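Heads up, this is only part of the complex; the chains shown haven't been moved.
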Amino acid sequence: MDSSENKRFIKLKTAEGREKEIEIDEDGFLVNPGEWCPEFALAIAGDESVAELTPEHWKIIDYLRKYYMEFGSCPPIRMVVKNTGNDLKKIYQLFPTGPAKGACRLAGAPKPTGCV
Amino acid sequence: MTAIEGPPRPYSNFIPDYLKGSIGKWINHTVVRSGIIEHVDSEGRKVYSVKAGSTPNGRYSTETMRKISELARKYAGGSMRFTQALNMEFITKDLEDAQTLTNELNALGFPVGGWEGHIWNMTSCAGYFHCALAATDAPSILQSLANDLHDYFDKEELPSKLAISVSGCPSSCGGSFLTDISISGIHTEVPVVTDAAKTCDMQGTAFSCPVGAIQLKPLPDGSRTLEIRANLCIGCGLCLSACAGIIFQTPEKTDGHAIAIGGKASASRYGTTLGRIVVPFMPNEPPHYEKTVAVVRKIVETWKADAKKGERISDWIDRIGWEKFFMKTGLPFFQQSMEYLDLRGIMTIREGSGR
Amino acid sequence: MTEVLEEVRKGREIVSEIEKGPWPNFIREAKKTRYLVDLYGASLYLKRDLFTTGGYVSVPGVPTGILMRVTSRPDIGESANVVRVLIPSGNFMTSDMMDGFCDFADKYGVGMLHALSTGHNIEIPGIPKERVRDFAVEFRDAGFEMGSTGDAFRNVTNCVGAALCEYANLDTMQARDSFYDRFNDYAKYPTFPHKVKLKISGCPLDCARSTQKADLGIVGSWEGAPIVNEQMIKKLGSKKIDDIIQSCPTLAISASEEGIKIKGEDCIQCMGCLRKGEGAISPGKEKRFLIYVGGKLRGKKGPLTGKLLTRVNTMDEAMNLIGKIVEVFSDHAARKERMGDLIFRIGMKGFLDLMGMKAGAMNVKDLRTNIFYAVNEEDRKQIPERIVRGEPQ
């Protein structure tokens, strides 16, 4: 299968007002992590059952991004809890599809290795 | 949306009513016939458990399942269970019900059997039927074995319990290495990284490798890819479940399965043991896996003829030793069963005198 | 549809062979459903697994995730996602419940149930990606929880125990129920380094295989001699009594006036005499719960069975310990390191140290033969002192 046939994109406007097309995979994850911008998160928040991105959301997204940029991977949930000062339930309230999935997707990290 | 926390409970809501008064009061059980046990409590109350064989990997059409559910309704207090080893089990309040139920189950194609000197259970994992990691197709192998050995479930006698399991890969979801006879799929090549790995969680994939064979390799364009160090890789296949972009190239040639014997959990005699690998590689030969079935049959028949009553396969081998095992079964001994590059390798060498 | 692909045609031939034979048949079942039999057949013909780890679907309320499954041959068959459903303790289900599962499988899946998975969940396979969310909502409304995935407690399993078995030292089903009352968050949210399995057996015969295929095992047992019912024993007759005496691997049993006499200090709770006793011998009164840690099957060095950590006197203590163990596990295991692998890496003594526990003779199968071992100043003082005091373990 040539994946080029199936390319998908998300169109959005950047803070500066530029139109931008960001490539995503079939599960909606960023293909090129370098392309991430806050608007990307805004654009897909709904998919992950997040109605509005509050500062509390951004704090977690920021942490996830920083971690991802440093370690190339999403942090374990325990670390998210420890490092963002939220308890587990709170995090799941903010991101109903979970920190390791929904929130990471918003933060532009790659698809997690699965739940198997 | 009412959030339920955990499984439905308390359990008392789901068991036959006539069981409730006896909980914790059982004093004895008697095997009435293969598959039917009479349980008696301290007040003389009795119930009967009926154990029926299941399909490989427990695949049921809803059509069949509804019929089974109906049988539970009619004969077993409106409830049934699956055993730890995934047979169906019904608890009836009298022997007559147990017997009628047995007939109805038989009519539906399900044998009633197990316990004492019989095959107690045969289980398999999903294999090709559903799983992404399979090196061999567990359900069809189990089907072949079960078709061949089924008489030992309900008719013929064996020295003691026999449990059989088949798993499609070393994950051993089917319980390989734990049962008296078990089969486990095995890959024997190093997987390759394809373009599709691009969108994987590379770091996470590297973590998934138990031997640290996966490295992140920077590409000229600043992005990264994965690299598998062939000299370290044990071909376990775990990375495939972390990243769909990693694949085996010629599984049709290099995938197969190994046969291990002598696993058991119970504390009886020498206690818990793990299966040991008597045949390190068999090719995948569906539909009937004749060679594999023949090896298993040979082991079962030799054990049956040679073991004393009550002796599990592991006990039997403990008594006679591996040398006699190979002599008696006529199976060839493979050097590959002997030693491998790890901590326990050294333990497989025979030291000093004795078995 | 015009021509049938070669691999599908050949696959069908293979499948129709598998369909034969006396044992309950999964193909005969599958053919009554909308399962991708052609895909399966093709995989057998091609000798290669055609499923691959699927993508991702976001489902609020199932934090540990849902098992996504796609095929590498969409031309033959597409997706096959599956949900795992937690069922009541002991795997008991009412007929109504089963019918309900059938309804869901018909409506959302392919009309097939996986009953049970080897981890003792009902699985409903074949739910298309687009429908997973709807399914989840409706299914949860019906009163069920999905799960047993992700880095959390997988489904806790237990033998039937006191509900049906005279050997039981505890009500295992009750134990599982209370586990979920207490620890459901650990099962629902994926906060561990890797999955954790707990299995509970009512006695050392270990029908739940808690010493083998579980990171954590609880086995009901007792201390001292089993209880002998003198009246019943005598009725068994001397041949049978002989059998019972022979059955004891530690020679704890001797013939006596009262039939038999069991030396409590010699009993290792192997269940041998109880099995021969036809109800005349039953587990001792002083209950003990054996805690096993670190079982797992896919070991890079071979499968690892559970190791006895300790014995406690009540199920409460057992559950407290479980809580403690998973904390230690979470704090010290590497990512995707199972408990057994952690213990393999740091050693049992290392693990006991992390737990703040002291190694005892119960932790060893054998003592070392290697004399070279770091004995430090502390040990040099302490060891002879303990010898003099004859300090117990």
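Letters A, B and C mark the chains as written, and numbering starts fresh at 1 in each.
The rule is simple: a contact is a pair of C-beta atoms (placed from the backbone, for glycine too) under 8 Å apart; a residue touches a chain by one contact, two chains touch by 3 or more.
This is a predicted model, so every value here is computed, not measured.
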The full complex in this file has the stoichiometry A x2, B x2, C x2
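One rule holds in what follows: only the chains that are shown with their structure count from here on.
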Taking contacts as defined above, which has more of them, A-C or B-C? B-C
Separation of the C-alpha centres, subunit A versus subunit B, in whole Å, is 40
Rounded Å distance, subunit B centre to subunit C centre (Cα mean): 12
Going by residue number, subunit C touches two or more other chains at 53, 61, 335-336
Enumerate the residues of subunit A that touch no fewer than two other chains. 25, 29, 111-114, 116
Contacts from subunit A onto subunit C in the complex sit at residues 25-29, 47-49, 76-78, 81, 88, 92, 96-98, 100-102, 105, 111-116
Give every residue of subunit C touching subunit A within the complex, in rising order. 53, 55-61, 63-68, 149-151, 185, 189-193, 330, 335-336
Spell out the residues on subunit C that touch subunit B in their complex, using ranges where they run on. 14-15, 17-18, 20-30, 32-33, 35, 40, 43-44, 46-54, 61, 69-70, 80, 82, 86-99, 101-102, 105-106, 111-120, 125, 137, 140-141, 143-145, 155, 157, 159-160, 162-166, 168, 171, 173-174, 176-177, 180-181, 184, 187-188, 204-209, 211-213, 249, 268-272, 275, 278-279, 282, 297-298, 300-303, 305-306, 334-336, 341
